[in-house]
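What you see is the complex with one protein chain gone and the rest in place.
We call the chains A and B, going by the order they appear; numbering starts again at 1 in every chain.
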Amino acid sequence: MGIRQGILLALVFVPVLAAIPVLLVPSGRAARLIALIITAFELALSLVPFAVFMQPRPDGWLVRLDLSWIPAFGINFSLGLDGISLLMAALTAFLFMLSVLVSWDAIRDKSPMFHFMLLVMETCVMGVFLSTDLFLFYLFWEVMLVPMFFLIGVWGHGRKVYSAVKFFVYTFTGSLFMLLAIIGLYVIHGSQAGEYTFALEALKSTHVEPATGLWLFAAFFIGFAVKVPVFPIHSWLPDAHTDAPTAGSVILAGLLLKTGAYGLIRFGFPLFPEASAAYIPVILAVGIIGVYYAAWIAYAQEDMKRLVAYSSISHLGFVVLGIAAWNEVSLAGSVLQMVNHGITTGALFIMVGMLDERMHTRDISAFGGLWSKAPGLSAFFLLFIVSSLGLPGLNNFAGELLILVGLFKEYPYLAAAAFAGVVFTLIYLLRLAQKVLFGPPATDAEFHDLSPREAAILVPLAILVVVIGLYPRILIGPIEGPIKALVSPVAAVKTAGATPQAATAPAQTAAADRGGTP
Amino acid sequence: MPSFSMDNMVSILPEMIVLSLALAVLMFDLALPKDEKRYLAYFSVAGLAIAGYQTMNLAGLQLDTFYGMFVLDGYAIFFKVLFYIAAAIAILISIGYVKGQEMDKGEYYALILFATAGMMVMASGADLISIYLGLELMALSVYILAGFMRGSMKSNEAALKYFLLGAFSSGILLYGIAIIYGVTGTTNLAGIAAFIQSGQYSGPALTLAMILLVAGFGFKVAAVPFHMWVPDVYEGAPTSVTAFMSVGPKAAGFAAFLRVFTTALPGIQPDWTVIIASLAIMSMLIGNVVAISQTNIKRMLAYSSIAHAGYAMVGFVSGGMQGVSSVMMYLFIYMFMNLGAFGMVVMLRKDGVAGEELKDFAGLAKKNRTAALLMMVFMFSLAGIPPTAGFMGKFYVFMAAIDAGFTWLAIIGVMMSAVSAYFYLRVIMYMYMKEPEGEFELAAPLSLKLAMAVAVLGVLYIGMAPAGLIDFARISIAGMM
Partner (left out) sequence: MLLQTGFIYFATVIVVCALMVITRKNPVHSVLFMLPLFFHVAGIFIMLNAEFVAAVQVLVYAGAIMVLFLFVVMLLNIQKERVRPRVGLKWTFTAPLGLTLFGFLVAILVRSQYNGTQGSFTIEAVKQIGNSQAIGQVLYTDFLFPFEVASVILLVAMVGAIVLAKKRLD
């Protein structure tokens, strides 16, 4: 095992190993400090590959690590790093460090345990983004729920326990279906190849009967779609977001939702090229409905956190559309948008948290005329709002544009409809900005501007927003290769199977039946 | 007349050790003063360790002894090891508890050992007669243990209920054995299989006998619809006994159930597959759904025990090497996590009385972080969430089911797992997300702490490195399948 594999292993396991001393230290201060050091170390570690090894191996991966784990079941401890997972890993490390920072003052109760959960969570998210063995992936995917359950349930506010349980049960149910599909695929592959394995590359070569494939992909899709979340099974998200602590919201919006989209890109489509092609109409439909529906609901929200939560569903609708279109441009847009959404929405949640800390309310009507009272804070808030609504020159614009262009290639009318969705986004976000930042002040209460710690959190976010907006190539560069490799096999199936429309029609109805049940 | 070879004595060496141990405990009991009975517990655990060592020494042997009554094979050894660990942990859990409940008598430990011996005979029985006698030995000991808290009406009721229903189920089992004997002319498992294979059998009597056997064994493993006794008995019996009862006799029931059906009745497998599959579905359904509405944690764990019998039966139905080894592994894992959960219930005393209500767990995390953490691990394991052993167990069972083509069974199992997450999570919710009420009093002598450490290490170790256990189970049944 070389130094590269070592980095991979460290990315995944350093947080969980550090979590144990964090749990044992008596003071919250020490726990915070250790957590900050570890997350900073992770961030540094995740940036190393950018600088040092961007030359892919012949099989497309930058780094691979394969260790035998449970040979009786053909389970390996396999990690792989390519451009896509590298971006996601860097985003993970970045957002976790921010999460520690935003919780610096906000979390005083049971601080060691909070940071313990945070670090365990980081391991799981890293694991999800780096695993190339389906069993290992599922393991991280499932364990991820546990710390999140605690983050919401213990340190949240409002109906926190209700939201925590709802979050857990929804996502647990979804992922159990995925578990069945994973086992199903494993069994089919084993009976065909004679060798039972959960390795992604091997399973890709499985020949699945079309009817079985439809079921398996549906189960995978449900598992991922709950996390994204896709339109009819999204209802856990607003509750979870609203009641989570700021750090929890940042991780939920910035990373957990991305694991769903990432799963579709890495596992869902490549494993079932035929079946996924058959489901594309369904996926496009739920994507576009999500864009509009969530934007519509967001407009009616009075709670800022809920508003941002619904905006997440709407934005993720675009990502889903980009994935469903499955060409190089749209997919690049989706991956880019995943990162952008993590940054922008994470920033918005952080800012809502800051407002909440000052006024102890998140009600839009309780704010007004902030610009005159706290210009620094307001400027950042406005920047992130306009970034979120896709102002050209800022990060979201680049991602959305790529998605729409890619979508236009395949489905021009749908692309037009999606574009109109952007206008919807404009409406509710501008309403937010107008009500909170401008207009008459709602109260005469004292209002502090940014503290140095808060500024230190927001500045890097703002820099990223602008830099990615102006020069998206820094993110697109690393993902071009892997996306090309992902697109070609599925696209080949799509073009080959485009003609028999009759075959896909019954599948669509079947999928609609299943897709509708959460 | 066949000669009596030394193999006979070798094959029952483990049983003899455990029985001698039980007798020795009965005798030493006389010599020990009233407050010093805990030494009997230590003595029993040490003896079980020796028995375990001796049993492992016998691994690899395949002895058919006592004129076809008894068999020592890998399968039996696997279950015997399971029983030793279960009995040892149960004894360690008991030491402090029996003192507090004024049932600190030497016979308590002797009866656990007698029950263990009965379970061992069940796992090794190669004839319906010896299996039945082993079952009775185990059952009788456990009936008495259930009523050990003589001052408690609930305990008396539990013992009586368990005894009456248990006797009834034994009667049904015996009736089934009698019919099998009538049809085939033998009670030897291999003999029955050979007779069915020969094709001489006709008429539905064998199916009837099989159904009666399912009822008898179903009672012991607590499968729906033979589960009526479970909640009341689990709730009423002393908690330390419930802990033992929920893992030992259940595993022994499965050991005999599996052996009888896979070695004696493979000829009518399609018939019993249907019946056991429906039992599995009903158990998972009723166990999990009813558990949601329970407020007493012992009752909740009772229904969860029914549900877990259902999961194990999913593996049973799948059959074959995969299916049988998945059940074995499941039971092994279940032993650790359920003993752990009951151990925590034993540990928790609230305002001077045993904390058996769900709300007694409220705010435990604030008062005792370690206890709450342990309970959390056991609950997650029971719910089947990685990286705990419970996940591995369920994973293997469902994998076996899908591999054998019982996908629908796996789907039901998975859906019910999702339901079960709710009530296991509720315990965690109470511990971590509610404010404590009243005074906690954690009765945790060193022995209990040790038992919990073993249980939690078992749960986590098997959860993260299950390869050893899987291989153990698979090698154990290599000779049988």
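By definition in this document, a contact is a pair of C-beta atoms (placed from the backbone, for glycine too) under 8 Å apart; a residue touches a chain by one contact, two chains touch by 3 or more.
This structure is a prediction, so every number in the text was calculated from the model and none was measured.
A.B. asks: What shown chains come into contact with the chain that's not displayed?
C.D. replies: In the entire complex, chains touched by the missing one are B.
A.B. asks: Have a look at B:Ser169, B:Thr184 or B:Asn338 and name the one touching the chain we're not showing.
C.D. replies: Selected residue, touching the omitted chain: B:Thr184.
A.B. asks: Using the touch definition from the top, which of B:Ser130, B:Ser283, B:Ser447 or B:Ser476 touches the missing chain?
C.D. replies: Missing-chain contact among the listed residues: B:Ser130.
A.B. asks: Going by the contact rule already stated, which one of B:Ile17, B:Leu63, B:Leu140 or B:Ile470 would touch the omitted chain in the full complex?
C.D. replies: The missing chain is touched by B:Leu140.
A.B. asks: For subunit B, enumerate the residues touching the unshown chain of the complex.
C.D. replies: 1-2, 12, 19, 26, 34, 66-70, 105, 107, 110-111, 114, 117-118, 121, 127, 129-130, 133-134, 136-137, 140-141, 143-144, 147-148, 150, 159, 179, 181-186, 191, 195, 200-208
Following the convention adopted for this analysis, only the chains that are shown with their structure count from here on.
A.B. asks: Using the touch definition from the top, list the residues of subunit A that touch subunit B in their complex.
C.D. replies: 69-73, 113, 138-139, 142-143, 145-146, 149-150, 153-154, 160-161, 164-165, 168-169, 172-173, 176-177, 179-180, 183-184, 186-187, 190
A.B. asks: Once bound in the complex, which stretches of subunit B touch subunit A?
C.D. replies: 369, 380, 385-387, 391, 395-396, 398-399, 402-403, 407, 410-411, 414-415, 417-418, 421-422, 425-426, 429, 432-433, 465-467, 470-471, 474
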